[in-house]
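Here the complex is missing one protein chain, while the rest keep their positions.
A, B and C are the chain letters, set down in written order, and residue numbers restart from 1 in every chain.
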Amino acid sequence: MELPNPVLTAAGCGGTGRELAQFFDVARLGAFVTRSITMAPRAGRPTPRMAETPSGLLNAVGLQGPGVEAFLERELPWLAERGARTIVSVGGGTVAEFTALSRRLADAPGITAVEVNLSCPNVEDRGRMFARDGSAAAEVVASVRAAIRYDVPVIAKLSPDVADIVAVARSCVDGGADALAMINTPAGMSIDVDAMRPTLAAGAGGLSGPAVRPLAVRCVWQAHAALPGVPIIGMGGVTTGRDALELILAGACAVAVGTATFHDPYACPRILRELEELLTERGFDRLADAVGLAHRPAGTGPRGRTDLEESSL
Amino acid sequence: MELPNPVLTAAGCGGTGRELAQFFDVARLGAFVTRSITMAPRAGRPTPRMAETPSGLLNAVGLQGPGVEAFLERELPWLAERGARTIVSVGGGTVAEFTALSRRLADAPGITAVEVNLSCPNVEDRGRMFARDGSAAAEVVASVRAAIRYDVPVIAKLSPDVADIVAVARSCVDGGADALAMINTPAGMSIDVDAMRPTLAAGAGGLSGPAVRPLAVRCVWQAHAALPGVPIIGMGGVTTGRDALELILAGACAVAVGTATFHDPYACPRILRELEELLTERGFDRLADAVGLAHRPAGTGPRGRTDLEESSL
Amino acid sequence: MAGSPVQMTGTVLTTRRVDAYHALTVVAPGIADRFRPGHFVTVAAGGRDTSMLTRRALTVHDVKPDYGGTVELVFAVRGAGTAWLAEVKARDTLDLVGPLGRPFPLPRDPCTCVLVGGEYGSASLFALGDALQTRGCRIDFVLGATTAERVFGALRARRMGETTTLTTEDGSLGMRGKVTDVLPGVIADARADVVYACGPMAMLRGVTAVAVEFGIPVQVAVEEHMACGIGVCMTCVVPVIGEDGVTRMLRACVEGPVFRGERVRFDDVGTIPFDALGAPGGRNV
Partner (left out) sequence: MAGSPVQMTGTVLTTRRVDAYHALTVVAPGIADRFRPGHFVTVAAGGRDTSMLTRRALTVHDVKPDYGGTVELVFAVRGAGTAWLAEVKARDTLDLVGPLGRPFPLPRDPCTCVLVGGEYGSASLFALGDALQTRGCRIDFVLGATTAERVFGALRARRMGETTTLTTEDGSLGMRGKVTDVLPGVIADARADVVYACGPMAMLRGVTAVAVEFGIPVQVAVEEHMACGIGVCMTCVVPVIGEDGVTRMLRACVEGPVFRGERVRFDDVGTIPFDALGAPGGRNV
């Protein structure tokens, strides 16, 4: 998967692309990642669907969307026409649904990659999400991988709500994932102390934004350390070029921007510009040289300044 | 376990008690929870041990402490003398260590409860923390329960870094835990993009502060829903009385305050005062009436105003 | 794209208290230019290093040509974001995105319009009134609130409107009661052709019911919790019946905030109606 630049939208945070196109040319994105597309149309969860928390946002949208047919008819062609590279995020409640969905996407033109949203509840396992269990996750990934054209990469999107992210990542790679995306939103909740009820109609929701960035950096770091050859799309609280670089130094080769776009519609192109400046300042010719660089053993840094600081401690 | 009020210090966030006593009388705390006491003295982790993140704090202190003998000699008697109720947090690397430690504490006077820090790495399981696995956690809890006097409650302190907090909570209760404390800090990381290294010397650390409150509320909610009879001490990002009430409405019967004390040394007594005001405003005579109240089915609220608002939606 | 929104940093020109509300006038030419009545903006609250991630949606009360174009915002303090906004001072800057949303549609031909406002919802009616009068429409105002100091714009309504009827729930100003108590009379007296309304959901429901009874169209501007305001987050949805009779969860920020009242399923706001497109267990069209 060759992308012209490493800044993508995060699934479910860029609408259909048309909304963002009011602010900037979506072809300038490394790729446009769709919201998670489901087989049938979905109305999602009742409102309120959002709650603000300190440096975070809880959401419970419930994968509202028009279903794969409408997506293929009205959304994907528009993105292709605009010259956007499209990564289609897919969601489902059973392995069979993921398979059917992938088959439907298999010969659609203009799909750069497929991202598998493993945070969907598994209706056959009491609604527990696939991502919590390596074997359930791997089964979904394998089913998608089998259905999608061999030259279209399959990305497994993981949740931080597990005891061992590396184990799940490894299972997904063994199941055929070409790349990993992390992190999806950890489950959180907020309670309105005046109404004395959960703020979200759905009760719990997914936590995003800078509050979760330390979790994202840690997950990316662990996965990159354990599986250095596997490309990782890092996400979770990226709002500036520095945040993007943090995930890249931890091991991501691309970053996705979600919640930041809600605050700044130009977030993606701005973050790309800031990231490029930071890389230039640090003398990197290629992004690849920065990927995972923070893993280098102490004392082997390429930067004089860094070493000096370290030796002065 | 009867406490005069529901606001406690969080383990590892109140020093020896003496430091806070400069600001307020530690007997005014619901209880003083010690840092996790270990068998032998521990020097902890190298510095930097802290990094600030958005609305959060990463720490990797590594349970620095003087060991149980020095604790019993110099710290516990001082707390008793000051009239503080002391909950002793215990940490260890093996079940045997927890057992030995609990035996050493068994006949020490002035211990209100023992809290088992299950986020310690299990040296017999490749350093994975006990809390990530129900059976490992239960084994530790059972070993402590067996050693500690029957009338001293044992509290299991859980980590949110699991796929199913309820399963771990249930195992701990089955293993003999009289109460639960949640949440300990989820693992996080930050990278200094100038030095291009992890900010913490230890690499990863534990994330605390308001950033994690939505995770804490969700964990408390889930545990209270599944195990309504088990008392829960809620913690994670409590900085105001409203935050404390949020955890109480989710199901906590007491709250602990950690990171907030670093910013405001008077945080505990202030939060207690604010909480009491909020409870009075809402017409609660007893804290117990508020515990878990947000779980009541929609439409059954005791508050006229709330119902009105809801019906107007 | 003439109507497309922009992000800009505007200097605050003036701040005022207006009874229970705060009013800010901000220099924002790019937004003022494109403004049509019913548009809103989103404001970044809290400043640099804030813990508040989401923008706050505020209706544009007025635009003026001064300084290349200004927008006036009127708001009540609700939580931390509006509390912060209330402390903004002249010469501070504000980060705005706008104009956003689907504005009030205007009638092609002159007609008689009743403009109903509840609480700060009245704020969006005066620019609308201007536009209607420019088109030769007659306008009548009905403004209500819980109590006198929460009725916004009574004076201006009296100056603009053919008639102005005020209601407060405590009777401290105008008639004691709700706007819906007086609305039938106002519609009948004015022989109104159309109703426009902005205010709390419960009021919009009531106003819609009255308009439906009279068999006249009603345009309502709704409020739902918004995380983005630009149509990408899907948090602000409301159940709305389409031309085809199918209920869809539509985004208040881009498909609204103005909807035809009789199309909004007010009783089902805050739920997913079982017959909505894609409802769980419902028919999947």
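Everything that follows uses one rule, which is that a contact is a pair of C-beta atoms (placed from the backbone, for glycine too) under 8 Å apart; a residue touches a chain by one contact, two chains touch by 3 or more.
Computed from a predicted model, the values in this text were never measured in an experiment.
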Let's see if you follow the contact definition: name the visible chains touching the chain that is missing. A, B, C
Of B:Pro186, B:Gly209, B:Gly236 or B:Gly251, the residue touching the omitted chain is B:Gly209
Options B:Arg74, B:His263 or B:Arg296, residue touching the unrepresented chain: B:His263
Residue touching the undisplayed chain, where the options are B:Pro6, B:Gly30, B:Pro54 or B:Gly251: B:Pro54
Chain C positions in touch with the non-displayed chain are 46-52, 80, 84
Using the document's contact rule, name the residues of chain B that touch the chain not shown here. 12-15, 19-20, 22-23, 35, 40-52, 54-57, 59, 61, 64-67, 201, 209-210, 259, 261-266
Contacts from chain A to the absent chain lie at residues 54-55, 210, 310, 312-313
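Here is the rule we go by: only the chains that are shown with their structure count from here on.
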Top chain pair, ranked by number of contacting C-beta pairs: A-B
So which chain is the furthest away from chain A, centre to centre on CA atoms? C
By mean Cα position, the chain sitting nearest the middle: A
Centre-of-Cα separation between chain C and chain A, whole angstrom: 35
Cα centre of chain B to Cα centre of chain C, whole Å, reads 45
Name the residues of chain C that each touch 2 or more other chains. 51, 269-270
Counting only residues that touch at least two other chains, what does the list for chain A look like? 54-56, 209-210
